[in-house]
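Please find one structure pasted underneath; my questions will follow.
Note that one protein chain of the assembly has been removed; the remaining protein chains are unaltered in position.
Naming follows writing order (A, B and C), and every chain is counted from residue 1.
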Amino acid sequence: MNAGQPFRRADGGRIDRSTLVMFTFNGRSYEGHAGDTLASALLANGIRTVTRSFKFHRPRGIFSAGFEEPNGLLGVDVGSGMIPITCATLMPLIAGLRAETQNSFPSVKFDFGRIFDYTRLLWPAGFYNKIFKWPNWRTFEWAIRRTAGLGALPKGADNSRYRHLNTHCDVLVVGAGSAGLNAALEAARRGEDVLLVEQDIEAGGSLLFDPTGIKGQAPGEFLDAALKELRAAPSVRIMLQSTVVGYYDHNVLTIHDRSAAYRGDASVETYWKVRAGRVVLATGAIEQPLMFGNNDLPGIMLAGAMLQYANRYAVLAGRRIAAVINNDLAWRTVIALQDSGVEVASIVDVRGKISADLVAAAEARGIDCHVGATPLKARGSRTVRALRVATSDGKTELVQCDGIAVSGGLNPTVHLFSQAGGKLRYDESRACFVPDHCAQALDVVGAAKGDFVMPENYRILPRTFAPVDTTTQWVDYVHDVTVSDLELSVRENFVSVEHMKRYTTTGMAVDQGKTSNLNALSVLARLTDQLPGQVGTTTFRPQFMPVTLGAVAGNRRGEFYAPARQLPAHNWHVQQGAVFDEYGGWKRPAFYGADRRASIREEVLKMRQAAGLFDGSPLGKIEVKGPDAAEFLSMMYVNTVHTLEAGKARYGLMLNENGVVMDDGVFVRLAGDHFLVNTTSGAATRIAMWLEEWRQCEFPRLQVITNEVAAQWAVATVAGPQARGILQSLPGMVDLDNESFPHMSFASGCFEDDVPFRIQRVSYSGECSFELSVPSNHGEEYFQRIMDIGEPNGLAPIGIEAILALRIEKGFLHVGVDTDGMTNALDVGFGGIVANKKTDFVGARSLQRAEDQRTDRRRLIGFEVENGTVLAGAHFVSGKRIRRSEGFVTSVFESPVLGKTIGLGLLERGFDRKGETIEVFDDDRLATARVVNPCFYDPDGERMRG
Amino acid sequence: MVEQASRDVTIELIEDRTIVMLKVALGAADKTVRRLALAGPSQAVGGDPRSLWRGPDSWFLMSSKYSGAVLIKDCERKLDGILHNAVDYSAALIGFSLSGPGAEELLASGSGVDFRFERFPPGSCCRTQLAQIGATIVAAAKDRFEVFVESGFRRYILDWMNDTSNIAVLASTAQEH
Amino acid sequence: MGHTPKLRGYSFLSLAKNALAGHRRWPVAWRSPELRKNYDVVIIGAGGHGLAIAYHLALDHGISDVAVIEKGYLGSGNSGRNTQVTRSNYFWPQSARFFDHSLKLYEGLSQALNFNVMLSQRGILTLAHSHHELEGMRRWANAIRINGIDSEVLSPMDIKRIEPLLNLDSCYPIHGGFIQWRGGISRHDAVVWAYARAASALGVDIIQQCEVKGFNISDGRVIGVETTHGQVAADRVCMAVAGHTSVLAGKAGLRVPITSQALQAMVSEPVKPCLRTTILSPSIHVYAGQSDRGEIVIGGCADIYNSYAQRGGLPAMEENIAALVELYPSLSRLRLTRQWAGIVDITPDTTPIMGKTPVRNLYISGGWGTGGYKAIPAGGDTMAYTIANDDPHPLIADFGLERFVSGAMIDEAAASGVAH
Partner (left out) sequence: MLRIDCPYCGTRDEAEFTFGGESHVERPGPEAGDPEWADYLFNRDNPKGVHFEHWCHAFGCGQWFNVARDTLTHEIHLVYKMDEGRPDLETREDTERRHSA
């Protein structure tokens, strides 16, 4: 026996004894071996109390050897911060690992919080619903909040990496125990491609510790042979330390892969999404505890777990134990335990009749057998010392022991089956829920299906609680729920299993009730005179095991969170000193220079005085072609389309079918049957899809097709008094003078260097303005070329904020800013155009509703600030004491050209209120403004058309 | 031009090619396929120009010999009487060639399409979502794929591929411990 | 709201006394009576709304011959699975008046119902991620202020002070936001149970595990319902079945502008207090707060397609988590434990549908969509009035079905636009 590891068996186990692994627990150093879990190493070192319970701060020890662990949830640091609530039974022992108890003060040995245990009667289930009402909950909440929480967030930055991987397979086998291995072998032999996924660090499941042979083979032999064959099969992939956590629709499953985790800054966690043709669930079964007094004392452990510690990790979970069981299978486990060096003092079986063979086998090993006995209460303060038993003849007896193995029988691990939508059935002979049917393409095999034993070799007695104080019998260890809590819940009529769950919080902790749900509903059944099958279960939902949030996010973080496009001339803008912002999925220059306000002001002035160069590449561009193109667009726009001549552009408004303004922009007739639709940048994709939806779904009879072409073009918008001159200097440019190329014209051509171009004369700034498109790979080059020509004439780069300001001076609409989800075409001054349109269009009928025709609707207006400051988002108000909003300010600009602050807004009866002075409310400050025409600059459009 | 190389995957820019996006009326698709010898569903075929299937009514034509104007002319000639629109799309897309044993896994990090050799053999073509953005992906050879995305995403997708393949390398090195 | 005479019994003193008696003397929280053949009013659906309507009918209008018929267990619908956000920062005055009435009732609910519903007004903080979004938020915040409700526009620094873990410079940088301090959360199950207990004490019959399968309608007037437990006659019937409104209304020959979709929520492991408020990001479509038990409760967008499956899909879950981690990078090492969903009844303008229907004496309280939890007290109050007087309560006069024909929609999505 190892002096450093007093509970380590001298030999056996699957650990690597040649490798010592040092770790610390609550600051003290210990050693273990490669192949250990944190839990097995703690046990090997004789550490019994590993934590304090959530609510009552009772000492708790390792209870299981797998993912069902309710107690061993510790803070663990392996180089990525102290991660709370880490399952010690799954955590591989890694050199330098630091583990901590989380829920105790000042130490796990002595915890002030135990006061809650001593006053336990005051804190039954749902106590908080009955008290803390006066004066209000907040008075108490801060204190309660501090006591809640199982651990604390890790400090410092997260140095792990996370990623997603997608995969496909014919068969996904979940669980690599004997059942899963067999299923994988069968599928592989059929030539199917198989993904075999096991959450443990090695494959084998109960083969790793259960000495029972399989088909005449020793477990180890079977395992080795199976793995050998599977590894040799080209169509088989085996994943270890990978837990299937979610089973979604259409056989899509998720896997949390930790095989490259726990390695400090070289850690990678992978979140897999598997699309499986068929799924085989071979997830095994979970042993269930039994209820008796102090059944939560450290030293009490699931029988199968004790066997696993003994055989797999060569760790004795006790030197002299008692066993409390209710089924034949557990006798096998306990006898195997004895054979593995754990001295079993006595077996307490609650059943009255047991096969003589079993008793004989136990007694032959010197085990004292109490048949038909009732476990009453475990004794001990920080670890179990004895078990008080009522024997079948009515006496009580005290069994001295330093550990208790419990087995309330097995419960199939049906979580994933249920997540898949599968329905369960209560199997009386096995006293558990087994899979019944499921609509998804899956099979359940092995212990997960309930096939852990033939009923005649099992003879389980349904679980119940002991005839002792029910406040000392634990059901849910994590949430500190006792049998008495369940009794209270029934007494108060929370008798639906779902109500009981929520009232007592049974099964709602991080373990999701893997060792408590079945006991809870057995108790409920007993208390309400029902069968467990009638009580039913609560719903299993993803995640099967808690999954790191970072893994679910993958590397979709930071710049990868939401993909943003760069402009074709991005680098050029950088050189010009652009400050970028994100607009509708594009990184665009907001302004150039250091100071937002000053830059915008200056850019506006330059545009008005000389010329500006603005990057309009993100504008949507959709070609619409076909003999019915005009008819199609006429349905999509409020405006008339047919009358537009080739080579000309027209401003248009698009509505949704409810009459609400969706987008605006210019459409161009390239040729009789060929149009170019320009959309706003933010709506480019949306409008392209909108047109396609109508074309395909509503108007398939129309002979028309659409191509979204925006990505092909870089758009340089040059506007201002000098614009024409600058662009005209480009060799190969079409004639831009006002007669040959008036406002709202379009032309295309080829520059002398063979670069094709399109040019349209449209204006969002109110200046004479040209939008020049060149293939985007020439964008940067042409921006520079235009700048070279224009700079001497005062051309300056203009950011999007200046453009948005310039258009305010013109009163041009910015859809989505100056309109909201209720603004219709009439509200933005399209009444005349609507009235003139002779044919139907999308949204037309809605505009005829009385509500849409009301004149007191909020209408687009212009205003000039008379007094005070006004920001976008301020409201027009009436009323003195009780204010009423009559609309709001949508856009504001302190215009250097006009020398005043102007803006646009939506105002009730706005069209009828020109000249009126209104109050403007912002953050409790009032200002005044005068309603004016929403065109402040060059109202006759002479500059734009000139 | 090699943009990036990790241990398991090399990413190269596909340069000097013309792309034309062709759309036709859905009803005329069969005729179009015949007249232009275009790729069938989910296929990429041909020498030069090659055609990549985008959908039942649309193809990319790619060439390293001909200009966009030439390809468009050709379409117009051969598709006389068929409603179609062929536009130069060369500048709209940026293409990468991904090669090496990690190429398939790199794609699998960002897309749910089954890119395994048997299911997506050379000559296959699909449009899908790669790392959230639209992409056209062609299987060129074993362990070699071509990926086309909108050119505005050049920086994004390169950074993403770089980061993702680095994580993959980290994961596989970690496993070798 | 008056105090219910029978509703005493929960206090420190009674807890201590009962502790001494081993908690053996607690009375039932609600009765489980047999379904009778005849009621003045039948309410379909024992969610928060159905139960609150029954409670107010009995308390304020003296109508206690009421049955609330529930197909599952009470609270099994959305009231028992929502993310508990309670706020009244609504844009349109009609909505603001209604929801603030509700919040005020919430503020006195624990006392009125003698049941701690754990109202925790720790604030609802809405984030703006761009200059222009901030302008939109200012518009929203001002509207709320004019509606007479508290709201405060915050700078990024203010926000950092309130929520130190927020990443101001994420891919969606935080430009500011606004907060309603009176907003917060309360315990969803407690609200349902408190109303059930109070209604039951006032004589209301709550019938669980009984499904309404159809209506008896005579002369355009409802006279009863068919249930899995047989026929029940009733003078007046109210539907309060959230995601099942279309199905049930269809049985009365009505078509309603509602789609049913799965809205998800999820929780992390419980940790010590780290988030103070509930943050909400309309443009990243996520919201998150920390419950009193310590879990981070996360919600976001609904699954995009019609569903009655009451379970959430993968894309929306991933979307929500990615958004959360982007906003709160330090949560990346925390783990997700459970994910679930409810079937929400979405209307085209995201405003509820309340009031009368074309069938006489048949009333509707539905279309609560993603935000009806916060409305439970006011929904109960105003619908009870509406049923008792056969006339819509003034606070809900604009929420009727007629608005879809007239076009007088109240589009909160235009102003808010996130599921909460």
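The definition used in the following text is that contacts are C-beta pairs under 8 Å (C-beta built on N, C-alpha and C of every residue); 3 or more make two chains touch, one makes a residue touch a chain.
Bear in mind that the values here come from a model prediction, so they are computed numbers and not experimental data.
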{"item": "Among shown chains, those touching the left-out chain", "value": "A, B, C"}
{"item": "Sole residue of A:232, A:356, A:439 or A:594 that reaches the chain not shown, by the stated touch rule", "value": "A:439"}
{"item": "Options A:114, A:275 or A:945, residue touching the unrepresented chain", "value": "A:275"}
{"item": "Candidates B:126, B:147 or B:170 - the one touching the absent chain", "value": "B:126"}
{"item": "Touching residues (missing chain, whole complex) on subunit A", "value": "248-252, 273, 275, 421, 437-441, 657-658, 689, 692-693, 696-698, 700, 840, 844-846, 848-849"}
{"item": "Chain not shown, touching residues in subunit B", "value": "41-42, 54-58, 112-113, 126-129, 134"}
{"item": "Residues from subunit C at the interface with the omitted partner, ascending", "value": "244, 246-247, 255-260, 304-309, 313-315, 348, 404-407"}
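The definition used in the following text is that only the chains that are shown with their structure count from here on.
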{"item": "Approximate Å spacing (C-alpha centroids) for the pair subunit A, subunit B", "value": "31"}
{"item": "Inter-chain centre distance, subunit B versus subunit C - centres from mean C-alpha coordinates, in Å", "value": "48"}
{"item": "Length of the line joining the C-alpha centres of subunit A and subunit C, rounded to whole Å", "value": "23"}
{"item": "Residues within subunit C bordering two or more other chains", "value": "none"}
{"item": "Touching two or more other chains - residues of subunit B", "value": "none"}
{"item": "List of subunit A residues in touch with subunit B within their complex", "value": "161-168, 259-260, 263, 266-268, 270, 273, 275, 554-556, 559-560, 562-568, 570, 586, 623, 625-627, 674, 703-707, 709-714, 756, 775-778"}
{"item": "For the subunit A and subunit C complex, residues of the former touching the latter", "value": "80-81, 83-85, 121-122, 124, 127-134, 136-138, 141, 144-146, 148-154, 157-158, 160, 162, 246, 248-249, 252, 254, 273, 419, 421, 471, 484, 487-488, 491-496, 498-499, 502-503, 510, 512, 539, 541-543, 546-550, 552-554, 556-559, 561-562, 581-582, 590, 658-659, 817, 820-822, 846, 849-852, 871-875, 877, 882-885, 888-890, 921-924"}
{"item": "Complex contacts: residues of subunit C adjacent to subunit A", "value": "10-12, 14-16, 19-20, 22-24, 26-32, 73-76, 80, 93, 110-111, 114-121, 130-132, 134-143, 145-148, 153, 165, 170-172, 187, 189-190, 193-194, 208, 268-274, 292-294, 309, 311, 313-314, 317-318, 321-326, 329-340, 348, 406-409, 411, 413-415"}
